[in-house]
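Heads up, one of the protein chains got dropped from this complex, but the rest are sitting where they should.
Going in written order, the chains are labelled A, B, C, D, E, F and G, and every chain counts its residues from 1.
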Amino acid sequence: MFDYSKYLRASKLPHIWCPGCGHGIVMKSILRAIDKTGWEKDDIVVVSGIGCASRLPGYVDFNTLHTAHGRALAFATGIKLAKPKMHVIVVSGDGDALAIGGNHFIHACRRNIDITTIVFNNGIYGMTGGQYSPTTPDGDRSSTSPLGNMEPEFDVVKIAEGAGATFTARGTSYHVPQLDNYIHKALMHKGFSVVDVIEACYTTHGRVNKKKYPSNIDMLKFQKDNAIPIEKAKKLSEKELEGKIITGIFCEKERTEFTEKYQKIIDSFSGGEK
Amino acid sequence: MFDYSKYLRASKLPHIWCPGCGHGIVMKSILRAIDKTGWEKDDIVVVSGIGCASRLPGYVDFNTLHTAHGRALAFATGIKLAKPKMHVIVVSGDGDALAIGGNHFIHACRRNIDITTIVFNNGIYGMTGGQYSPTTPDGDRSSTSPLGNMEPEFDVVKIAEGAGATFTARGTSYHVPQLDNYIHKALMHKGFSVVDVIEACYTTHGRVNKKKYPSNIDMLKFQKDNAIPIEKAKKLSEKELEGKIITGIFCEKERTEFTEKYQKIIDSFSGGEK
Amino acid sequence: MTGSKFEFIQGNIACAKGAAYAGCSFFGGYPITPSTEIAEYMSEYLPKNGGKFIQMEDEIASLGSIIGAALTGAKTMTSTSGPGFSLMQELIGYACIAEVPVVIVDIMRGGPSTGLPTSPAQSDLLQAKWGTHGDHPTIALVPSSVEEMFTETVRAFNLAEYFRTPVLVLGDEIIGHMREKIRIPDPGEIQIINRTVPDNSGICPLPYASDSGKPACIPNFGKSRFHVTGLNHDITGFPTMDPAIVARENERILAKIYEQREIVDKWEEIECKDADILMLSVGSAARAAEEAVKTLRNKGIKAGLFRPLTLWPFPKDTFVKYAERAKYIIVPEMNLGQLKTVAERFTKRSKIIPVNLVNGEPISPEHIISVTNYLNI
Amino acid sequence: MTGSKFEFIQGNIACAKGAAYAGCSFFGGYPITPSTEIAEYMSEYLPKNGGKFIQMEDEIASLGSIIGAALTGAKTMTSTSGPGFSLMQELIGYACIAEVPVVIVDIMRGGPSTGLPTSPAQSDLLQAKWGTHGDHPTIALVPSSVEEMFTETVRAFNLAEYFRTPVLVLGDEIIGHMREKIRIPDPGEIQIINRTVPDNSGICPLPYASDSGKPACIPNFGKSRFHVTGLNHDITGFPTMDPAIVARENERILAKIYEQREIVDKWEEIECKDADILMLSVGSAARAAEEAVKTLRNKGIKAGLFRPLTLWPFPKDTFVKYAERAKYIIVPEMNLGQLKTVAERFTKRSKIIPVNLVNGEPISPEHIISVTNYLNI
Amino acid sequence: MGEKKFLEKIYENDKCKLFIRPELCKGCLICIEFCPVKALSLDKKKLVATADNIEKCIACGLCELRCPDFAIYIEKKKPKGE
Amino acid sequence: MGEKKFLEKIYENDKCKLFIRPELCKGCLICIEFCPVKALSLDKKKLVATADNIEKCIACGLCELRCPDFAIYIEKKKPKGE
Amino acid sequence: MKYEVRFSGSGGQGIILASVILGTAAAIYENKETVQSQAYGPEARGGASKADVIISDEPVGYPKAREIDAMVCLSQKAAKKYITSLKKGGIVIIDSDFVDIPESKKYKLFKLPMSSTTLDKMGKLIALNIVSLSALVSITKIISHEALEKAITDSVPKGTESFNIEAALIGKTLAETAK
Partner (left out) sequence: MKYEVRFSGSGGQGIILASVILGTAAAIYENKETVQSQAYGPEARGGASKADVIISDEPVGYPKAREIDAMVCLSQKAAKKYITSLKKGGIVIIDSDFVDIPESKKYKLFKLPMSSTTLDKMGKLIALNIVSLSALVSITKIISHEALEKAITDSVPKGTESFNIEAALIGKTLAETAK
């Protein structure tokens, strides 16, 4: 049995998330992954924006920062650059990270700054009651796509790689042991790392798409049934992959990390972090 | 001889650009490409943000819109969706399109809205006097990287593709006939198209990197010497491609265009664009 | 009175229906509590009626998209709340200087920052006037009821089109989320104003020409070719740094509104004529103020309420008329004293008594009445 | 007087040197005319001195990055101009409610929108106070010379650290770009204030605890674990919707500043004591006003100048003292009447005469003097 | 802050002890549906998970792993004789 | 607005007419440097392009194509006898 | 006449819809001045929430309920939180399957086994809000049952009208037997 209590602000529980919300599952996965790193709690900063997922920092006993909608990575960049010895972890909803926060996301990828971003990708704006997000599947109904979503989705991994991220992975809230592994690897990676976690929000997304997702359990089953590991996916055609969730570690590259590079310049003048 | 006068607001000439600035070369290429489409001038909207490149709309005789820094694509999306029969062209500097405007850029790619974006990529914030941009080469000096640029560059084509653009190409301000062709193809493409044009700004970028770029002519020669067509690049190793400018059409895909999809939904209720 | 025309709906829905009534055909927005129902309504109404709804990537893009759409001739709108309203500030100035009509609805919630997302407040009243950089004109309407969410939204579109300027509607969580019965007027019952466009086509050489002090008569994209910019420009629409022109145009975009006060001003006065205690209040706080006035009058105290429906420009002449004869001015508002600064500015004579609440709860009539107990009436 | 300590530098460089003097170790910014020289200076100074400079992707990210860095204990700063200042508004409110010290420099230029990027203006004075949504405190300093760009920047850091709040420095294109001789003080010559942090480590249960009316004593990230949010929160730092706590904390973040006026207020008075004509002016316009005062005094007219260096909170008591006895109040400003609204608000007696210019040119002493010609003195 | 204790209902078989915290359980059904041996069920009245069929439990830990609410966990017993 | 006319200096050989607009030319050297036959040069005094060696010009059009300022263009002549 | 009604419970129990139906019935079908409002927080899906209706012969100024005439409590938390806003002599209707509050002279208490009855008769709990609304209407007589039925028909998703009308009958019967 993993002892979460070490990392929890237990007095804040139960958390505000709905019954069965994937955010809780992923939060636990993050805690297990952190534990495996052996890092000091004082050296860890968990930063979020605004959204259901972004309430996470309130529950975990680190340096925690709940910023403004979409801005987690901007704040996190400041923290990491000002104090590079801190381990900075950003937790962000799909809306937070990729709608309003999309610009900070691609620039953090580009800089290759040593921050791990976990995208709690439930394909919906949960907190505000279920409007479509940049990752809502085609045709799904939501409170602002009552006629079915007409907008194409982002592939979080592809955009992260296109922007220069050096570690990318995708997991689901169903495949928890794998997720632990991806997150742990992301934390250990030197450089900007992204884990896209496919999740489900029954309250605002499932309920208005009952045909596709009769219950919150079905939403997890959907992940179970549609996930295909990247190794296997490589052998399949585009057609066969339609609607599938490709999981695994997509890229893991070495490239100079931003704050280290910066420190070298500083050191060349006098030495020592201030 | 191509007759530009049809498309020019000649009374606004000479334009404000410095001697030899690539923006003028690319502007002419755009006009030639537009001419080839046969489109009516009244049906064309040219939209820009703020920057040297963004002064372009003032010189061309279409519906022209000079918006705020980084926001061209937001305005353009409104125009195209409100009036899909308009041909919407966005001209944008590297800072405008990819620094402050990065989020609108990736979302326009995602939506696959039928807009052509030309990135006037001189790797510098020209208008404000030469600060490094997200495409300034590693190590180059600029007024805010006096010790050499420490930030990695975006690859405009990669990020556009990662975000879902369906047409991407890269040209240079030296290889003009090819550029005409890329821009024309981009204009004709149904969906979001991006042409990344590698340019040079001697005034603010070359002058402070005299070793690398002794003169504005050398900056063009740099393009000449380092451009490698994509077909050829495919055969080279990563190492061989370092510092090279890969040119050509990178992707040209069919995917449902956003405003057409939207129109179909509207038509299913009553029919007819309002 | 047939049932069919009456509806028991939320303020936010009334706002959306008002937009539809006014002819809104384009909505660009980004969800935020407590404004989201407006977007949600439009997301169904518009595509079903030949219009366009788009959820943009953020509030900046939302406002950008509707300015763009408005330039093609559409009547356009966005809705938001404090955090999104702050993000929109830069482009509000753009719409002012480029003279593009758009309607921006801000359903105010507790703040600052993320604050109290589900609670009401009236803390953006002065932000509405001063939030964007540079000198610029402001029209802001503040409805007090579900019915006014409808009618003031219609008026917002009318003023935007007439003056060619962004118009703000400042609701709050209470007005936005409560439900009341309203009658949806028949088409034609409320006058709808559409922008004047020049009838030329081809090149339009003087899009920003205007009789002095009047709005410019700018064409729509697609028929006439011209240039739009956020730089200071002359009547051709092209940038200029000529001091005389810059001053003239900077002043004109204010004057076109502030010198046509008869068109833009609107207020309600309740028992103001002989009021010893004059209340100045807007939006949902004004409802409590109105009840307080009734209670005080029943007690024989001469209380009155001056309620601007157009908050900006402030209907100062009428307010001053009543304020100068009142003994006390009470300013109930769900913030820490914003309208109070306006009262202070325009009245020289009377004592001004603020009634403020910033705890996420509405101000009650009792609260207002309580401050009158010690007054020397 | 040795040459080595005197420098003939731009206002923007003096500002950057002031930041360095105050101990700024982190700068996050995005270039914009006419502020960019500040960032440019810091981009060389900081890495050479163990600090960090980063050019972020936009102004929102810039402010976000410095708030983040400030939470680790660094003294941080950003600089911008109108369009960027508008974009920063949302996060200014965040820094207010989360009580994070940051210094934000706005070098004002002609507006609204992109306006006149290379020309001076003073059109963001009221935006500085009201630009972000929700009720929030504001400290804004307005230097009038290159020397004050240095000293007021130092003071901005001191006030930010002491009050744990964002502090704004409002320069303008004239002050930012002109060069004057200044003496860079020796280390220790100007007092430097550093934030108070609790000395506990491990969990910090009450980061936002404070003696009533005083700033909270929040630790820096890395030694004590606690929670920071932009939601309304209690003294533990965690969100609350409890009306009593929300009201108390919303009021405290204003009171901690507004009730310690002796620490924050600063102004200069020139010949105010017997002034019949009192001028109220700040920044570069105040330089013209000062010259006008001299000229008028030479003519035997009792003119005076009240010049707030801390514009927000406005040093109203002293101003009122002089205003109440003056016959006329003249308000020269490079905008369409922003300080004027402040003068109107606080004075009940005197005639207020605005002197405005919004054409991209500075106001001249002659312009100010010309309005006095017809006054009945 | 990590100190707060929650009520725990304890179930046991020879492989493990299984704990359920009714104050934290939101009755989401996840542990119940994905338990490979159907050892868990929902208390229809209190709407929280119970382990009425604890005897079936094989101590696989999946319920703990997937519970979003820190409401269920198991303690494996060391195989006898080790 | 397209109406404004600019001064033009005209050079000619048997292949083409070459036009330079001194009011628009900014003397950036691009046409000069990249003319394959060095038909162009810079007027050092006026700092604008000239075609003093027009006889060399092969009418390739590259100068026109690359000029950022609409300051130079050529009109090819139809080959005689067509 | 001014009458203030509060529905309270936890998020997801449909108390807002109940209040909207009551408001619609009063406003549209009884032609009263009516204001409906609600309060919720981010944790509404779990925590206590409320929805109020003010029904009056005069225009309603201040839109929030202050002195509740009648209240429905569907959760213990909500009952505890909101009971204090009840007017002296007011009516409290609780779902006795989940809520328990002491009898008191301060209010008239109606303990109705609403959950179990709903589950029994309808097979699912989803109509609990309508059952409770109808019980309230029947106890308070603030509007007619016909007006209620019309408002239900207007407000519930298409296809569920008769199901909800049936729920209303259950609530009515429950209330009548309790009286």
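By definition in this document, a contact is a pair of C-beta atoms (placed from the backbone, for glycine too) under 8 Å apart; a residue touches a chain by one contact, two chains touch by 3 or more.
All values reported here derive from a predicted model rather than from experimental measurement.
Only one residue in the set D:P117, D:P143 or D:P354 touches the chain that does not appear here, and it is D:P117.
When the whole complex is considered, the residue among D:E44, D:D234, D:E259 or D:E291 that touches the unshown chain is D:E291. The missing chain lies against subunit D, touching residues 1, 3, 6-8, 117-118, 174, 177-181, 284, 287-288, 290-291, 294, 362, 364-365.
Convention: only the chains that are shown with their structure count from here on.
Here the chain-to-chain distance from subunit A to subunit E, counted in touching steps, is 1. Put simply, the C-alpha centre of subunit B and that of subunit D have 39 angstrom between them. A straight line joining the Cα centres of subunit A and subunit F is 58 Å long. Averaging C-alpha coordinates per chain places the centre of subunit F 86 Å away from that of subunit G.
Annotation for subunit E: residues 1, 26 touch two or more other chains.
Residues of subunit A in contact with two or more other chains: 9, 12, 14, 18, 50, 61, 68, 99-100, 102-103, 107, 127, 134, 147, 151, 262, 265.
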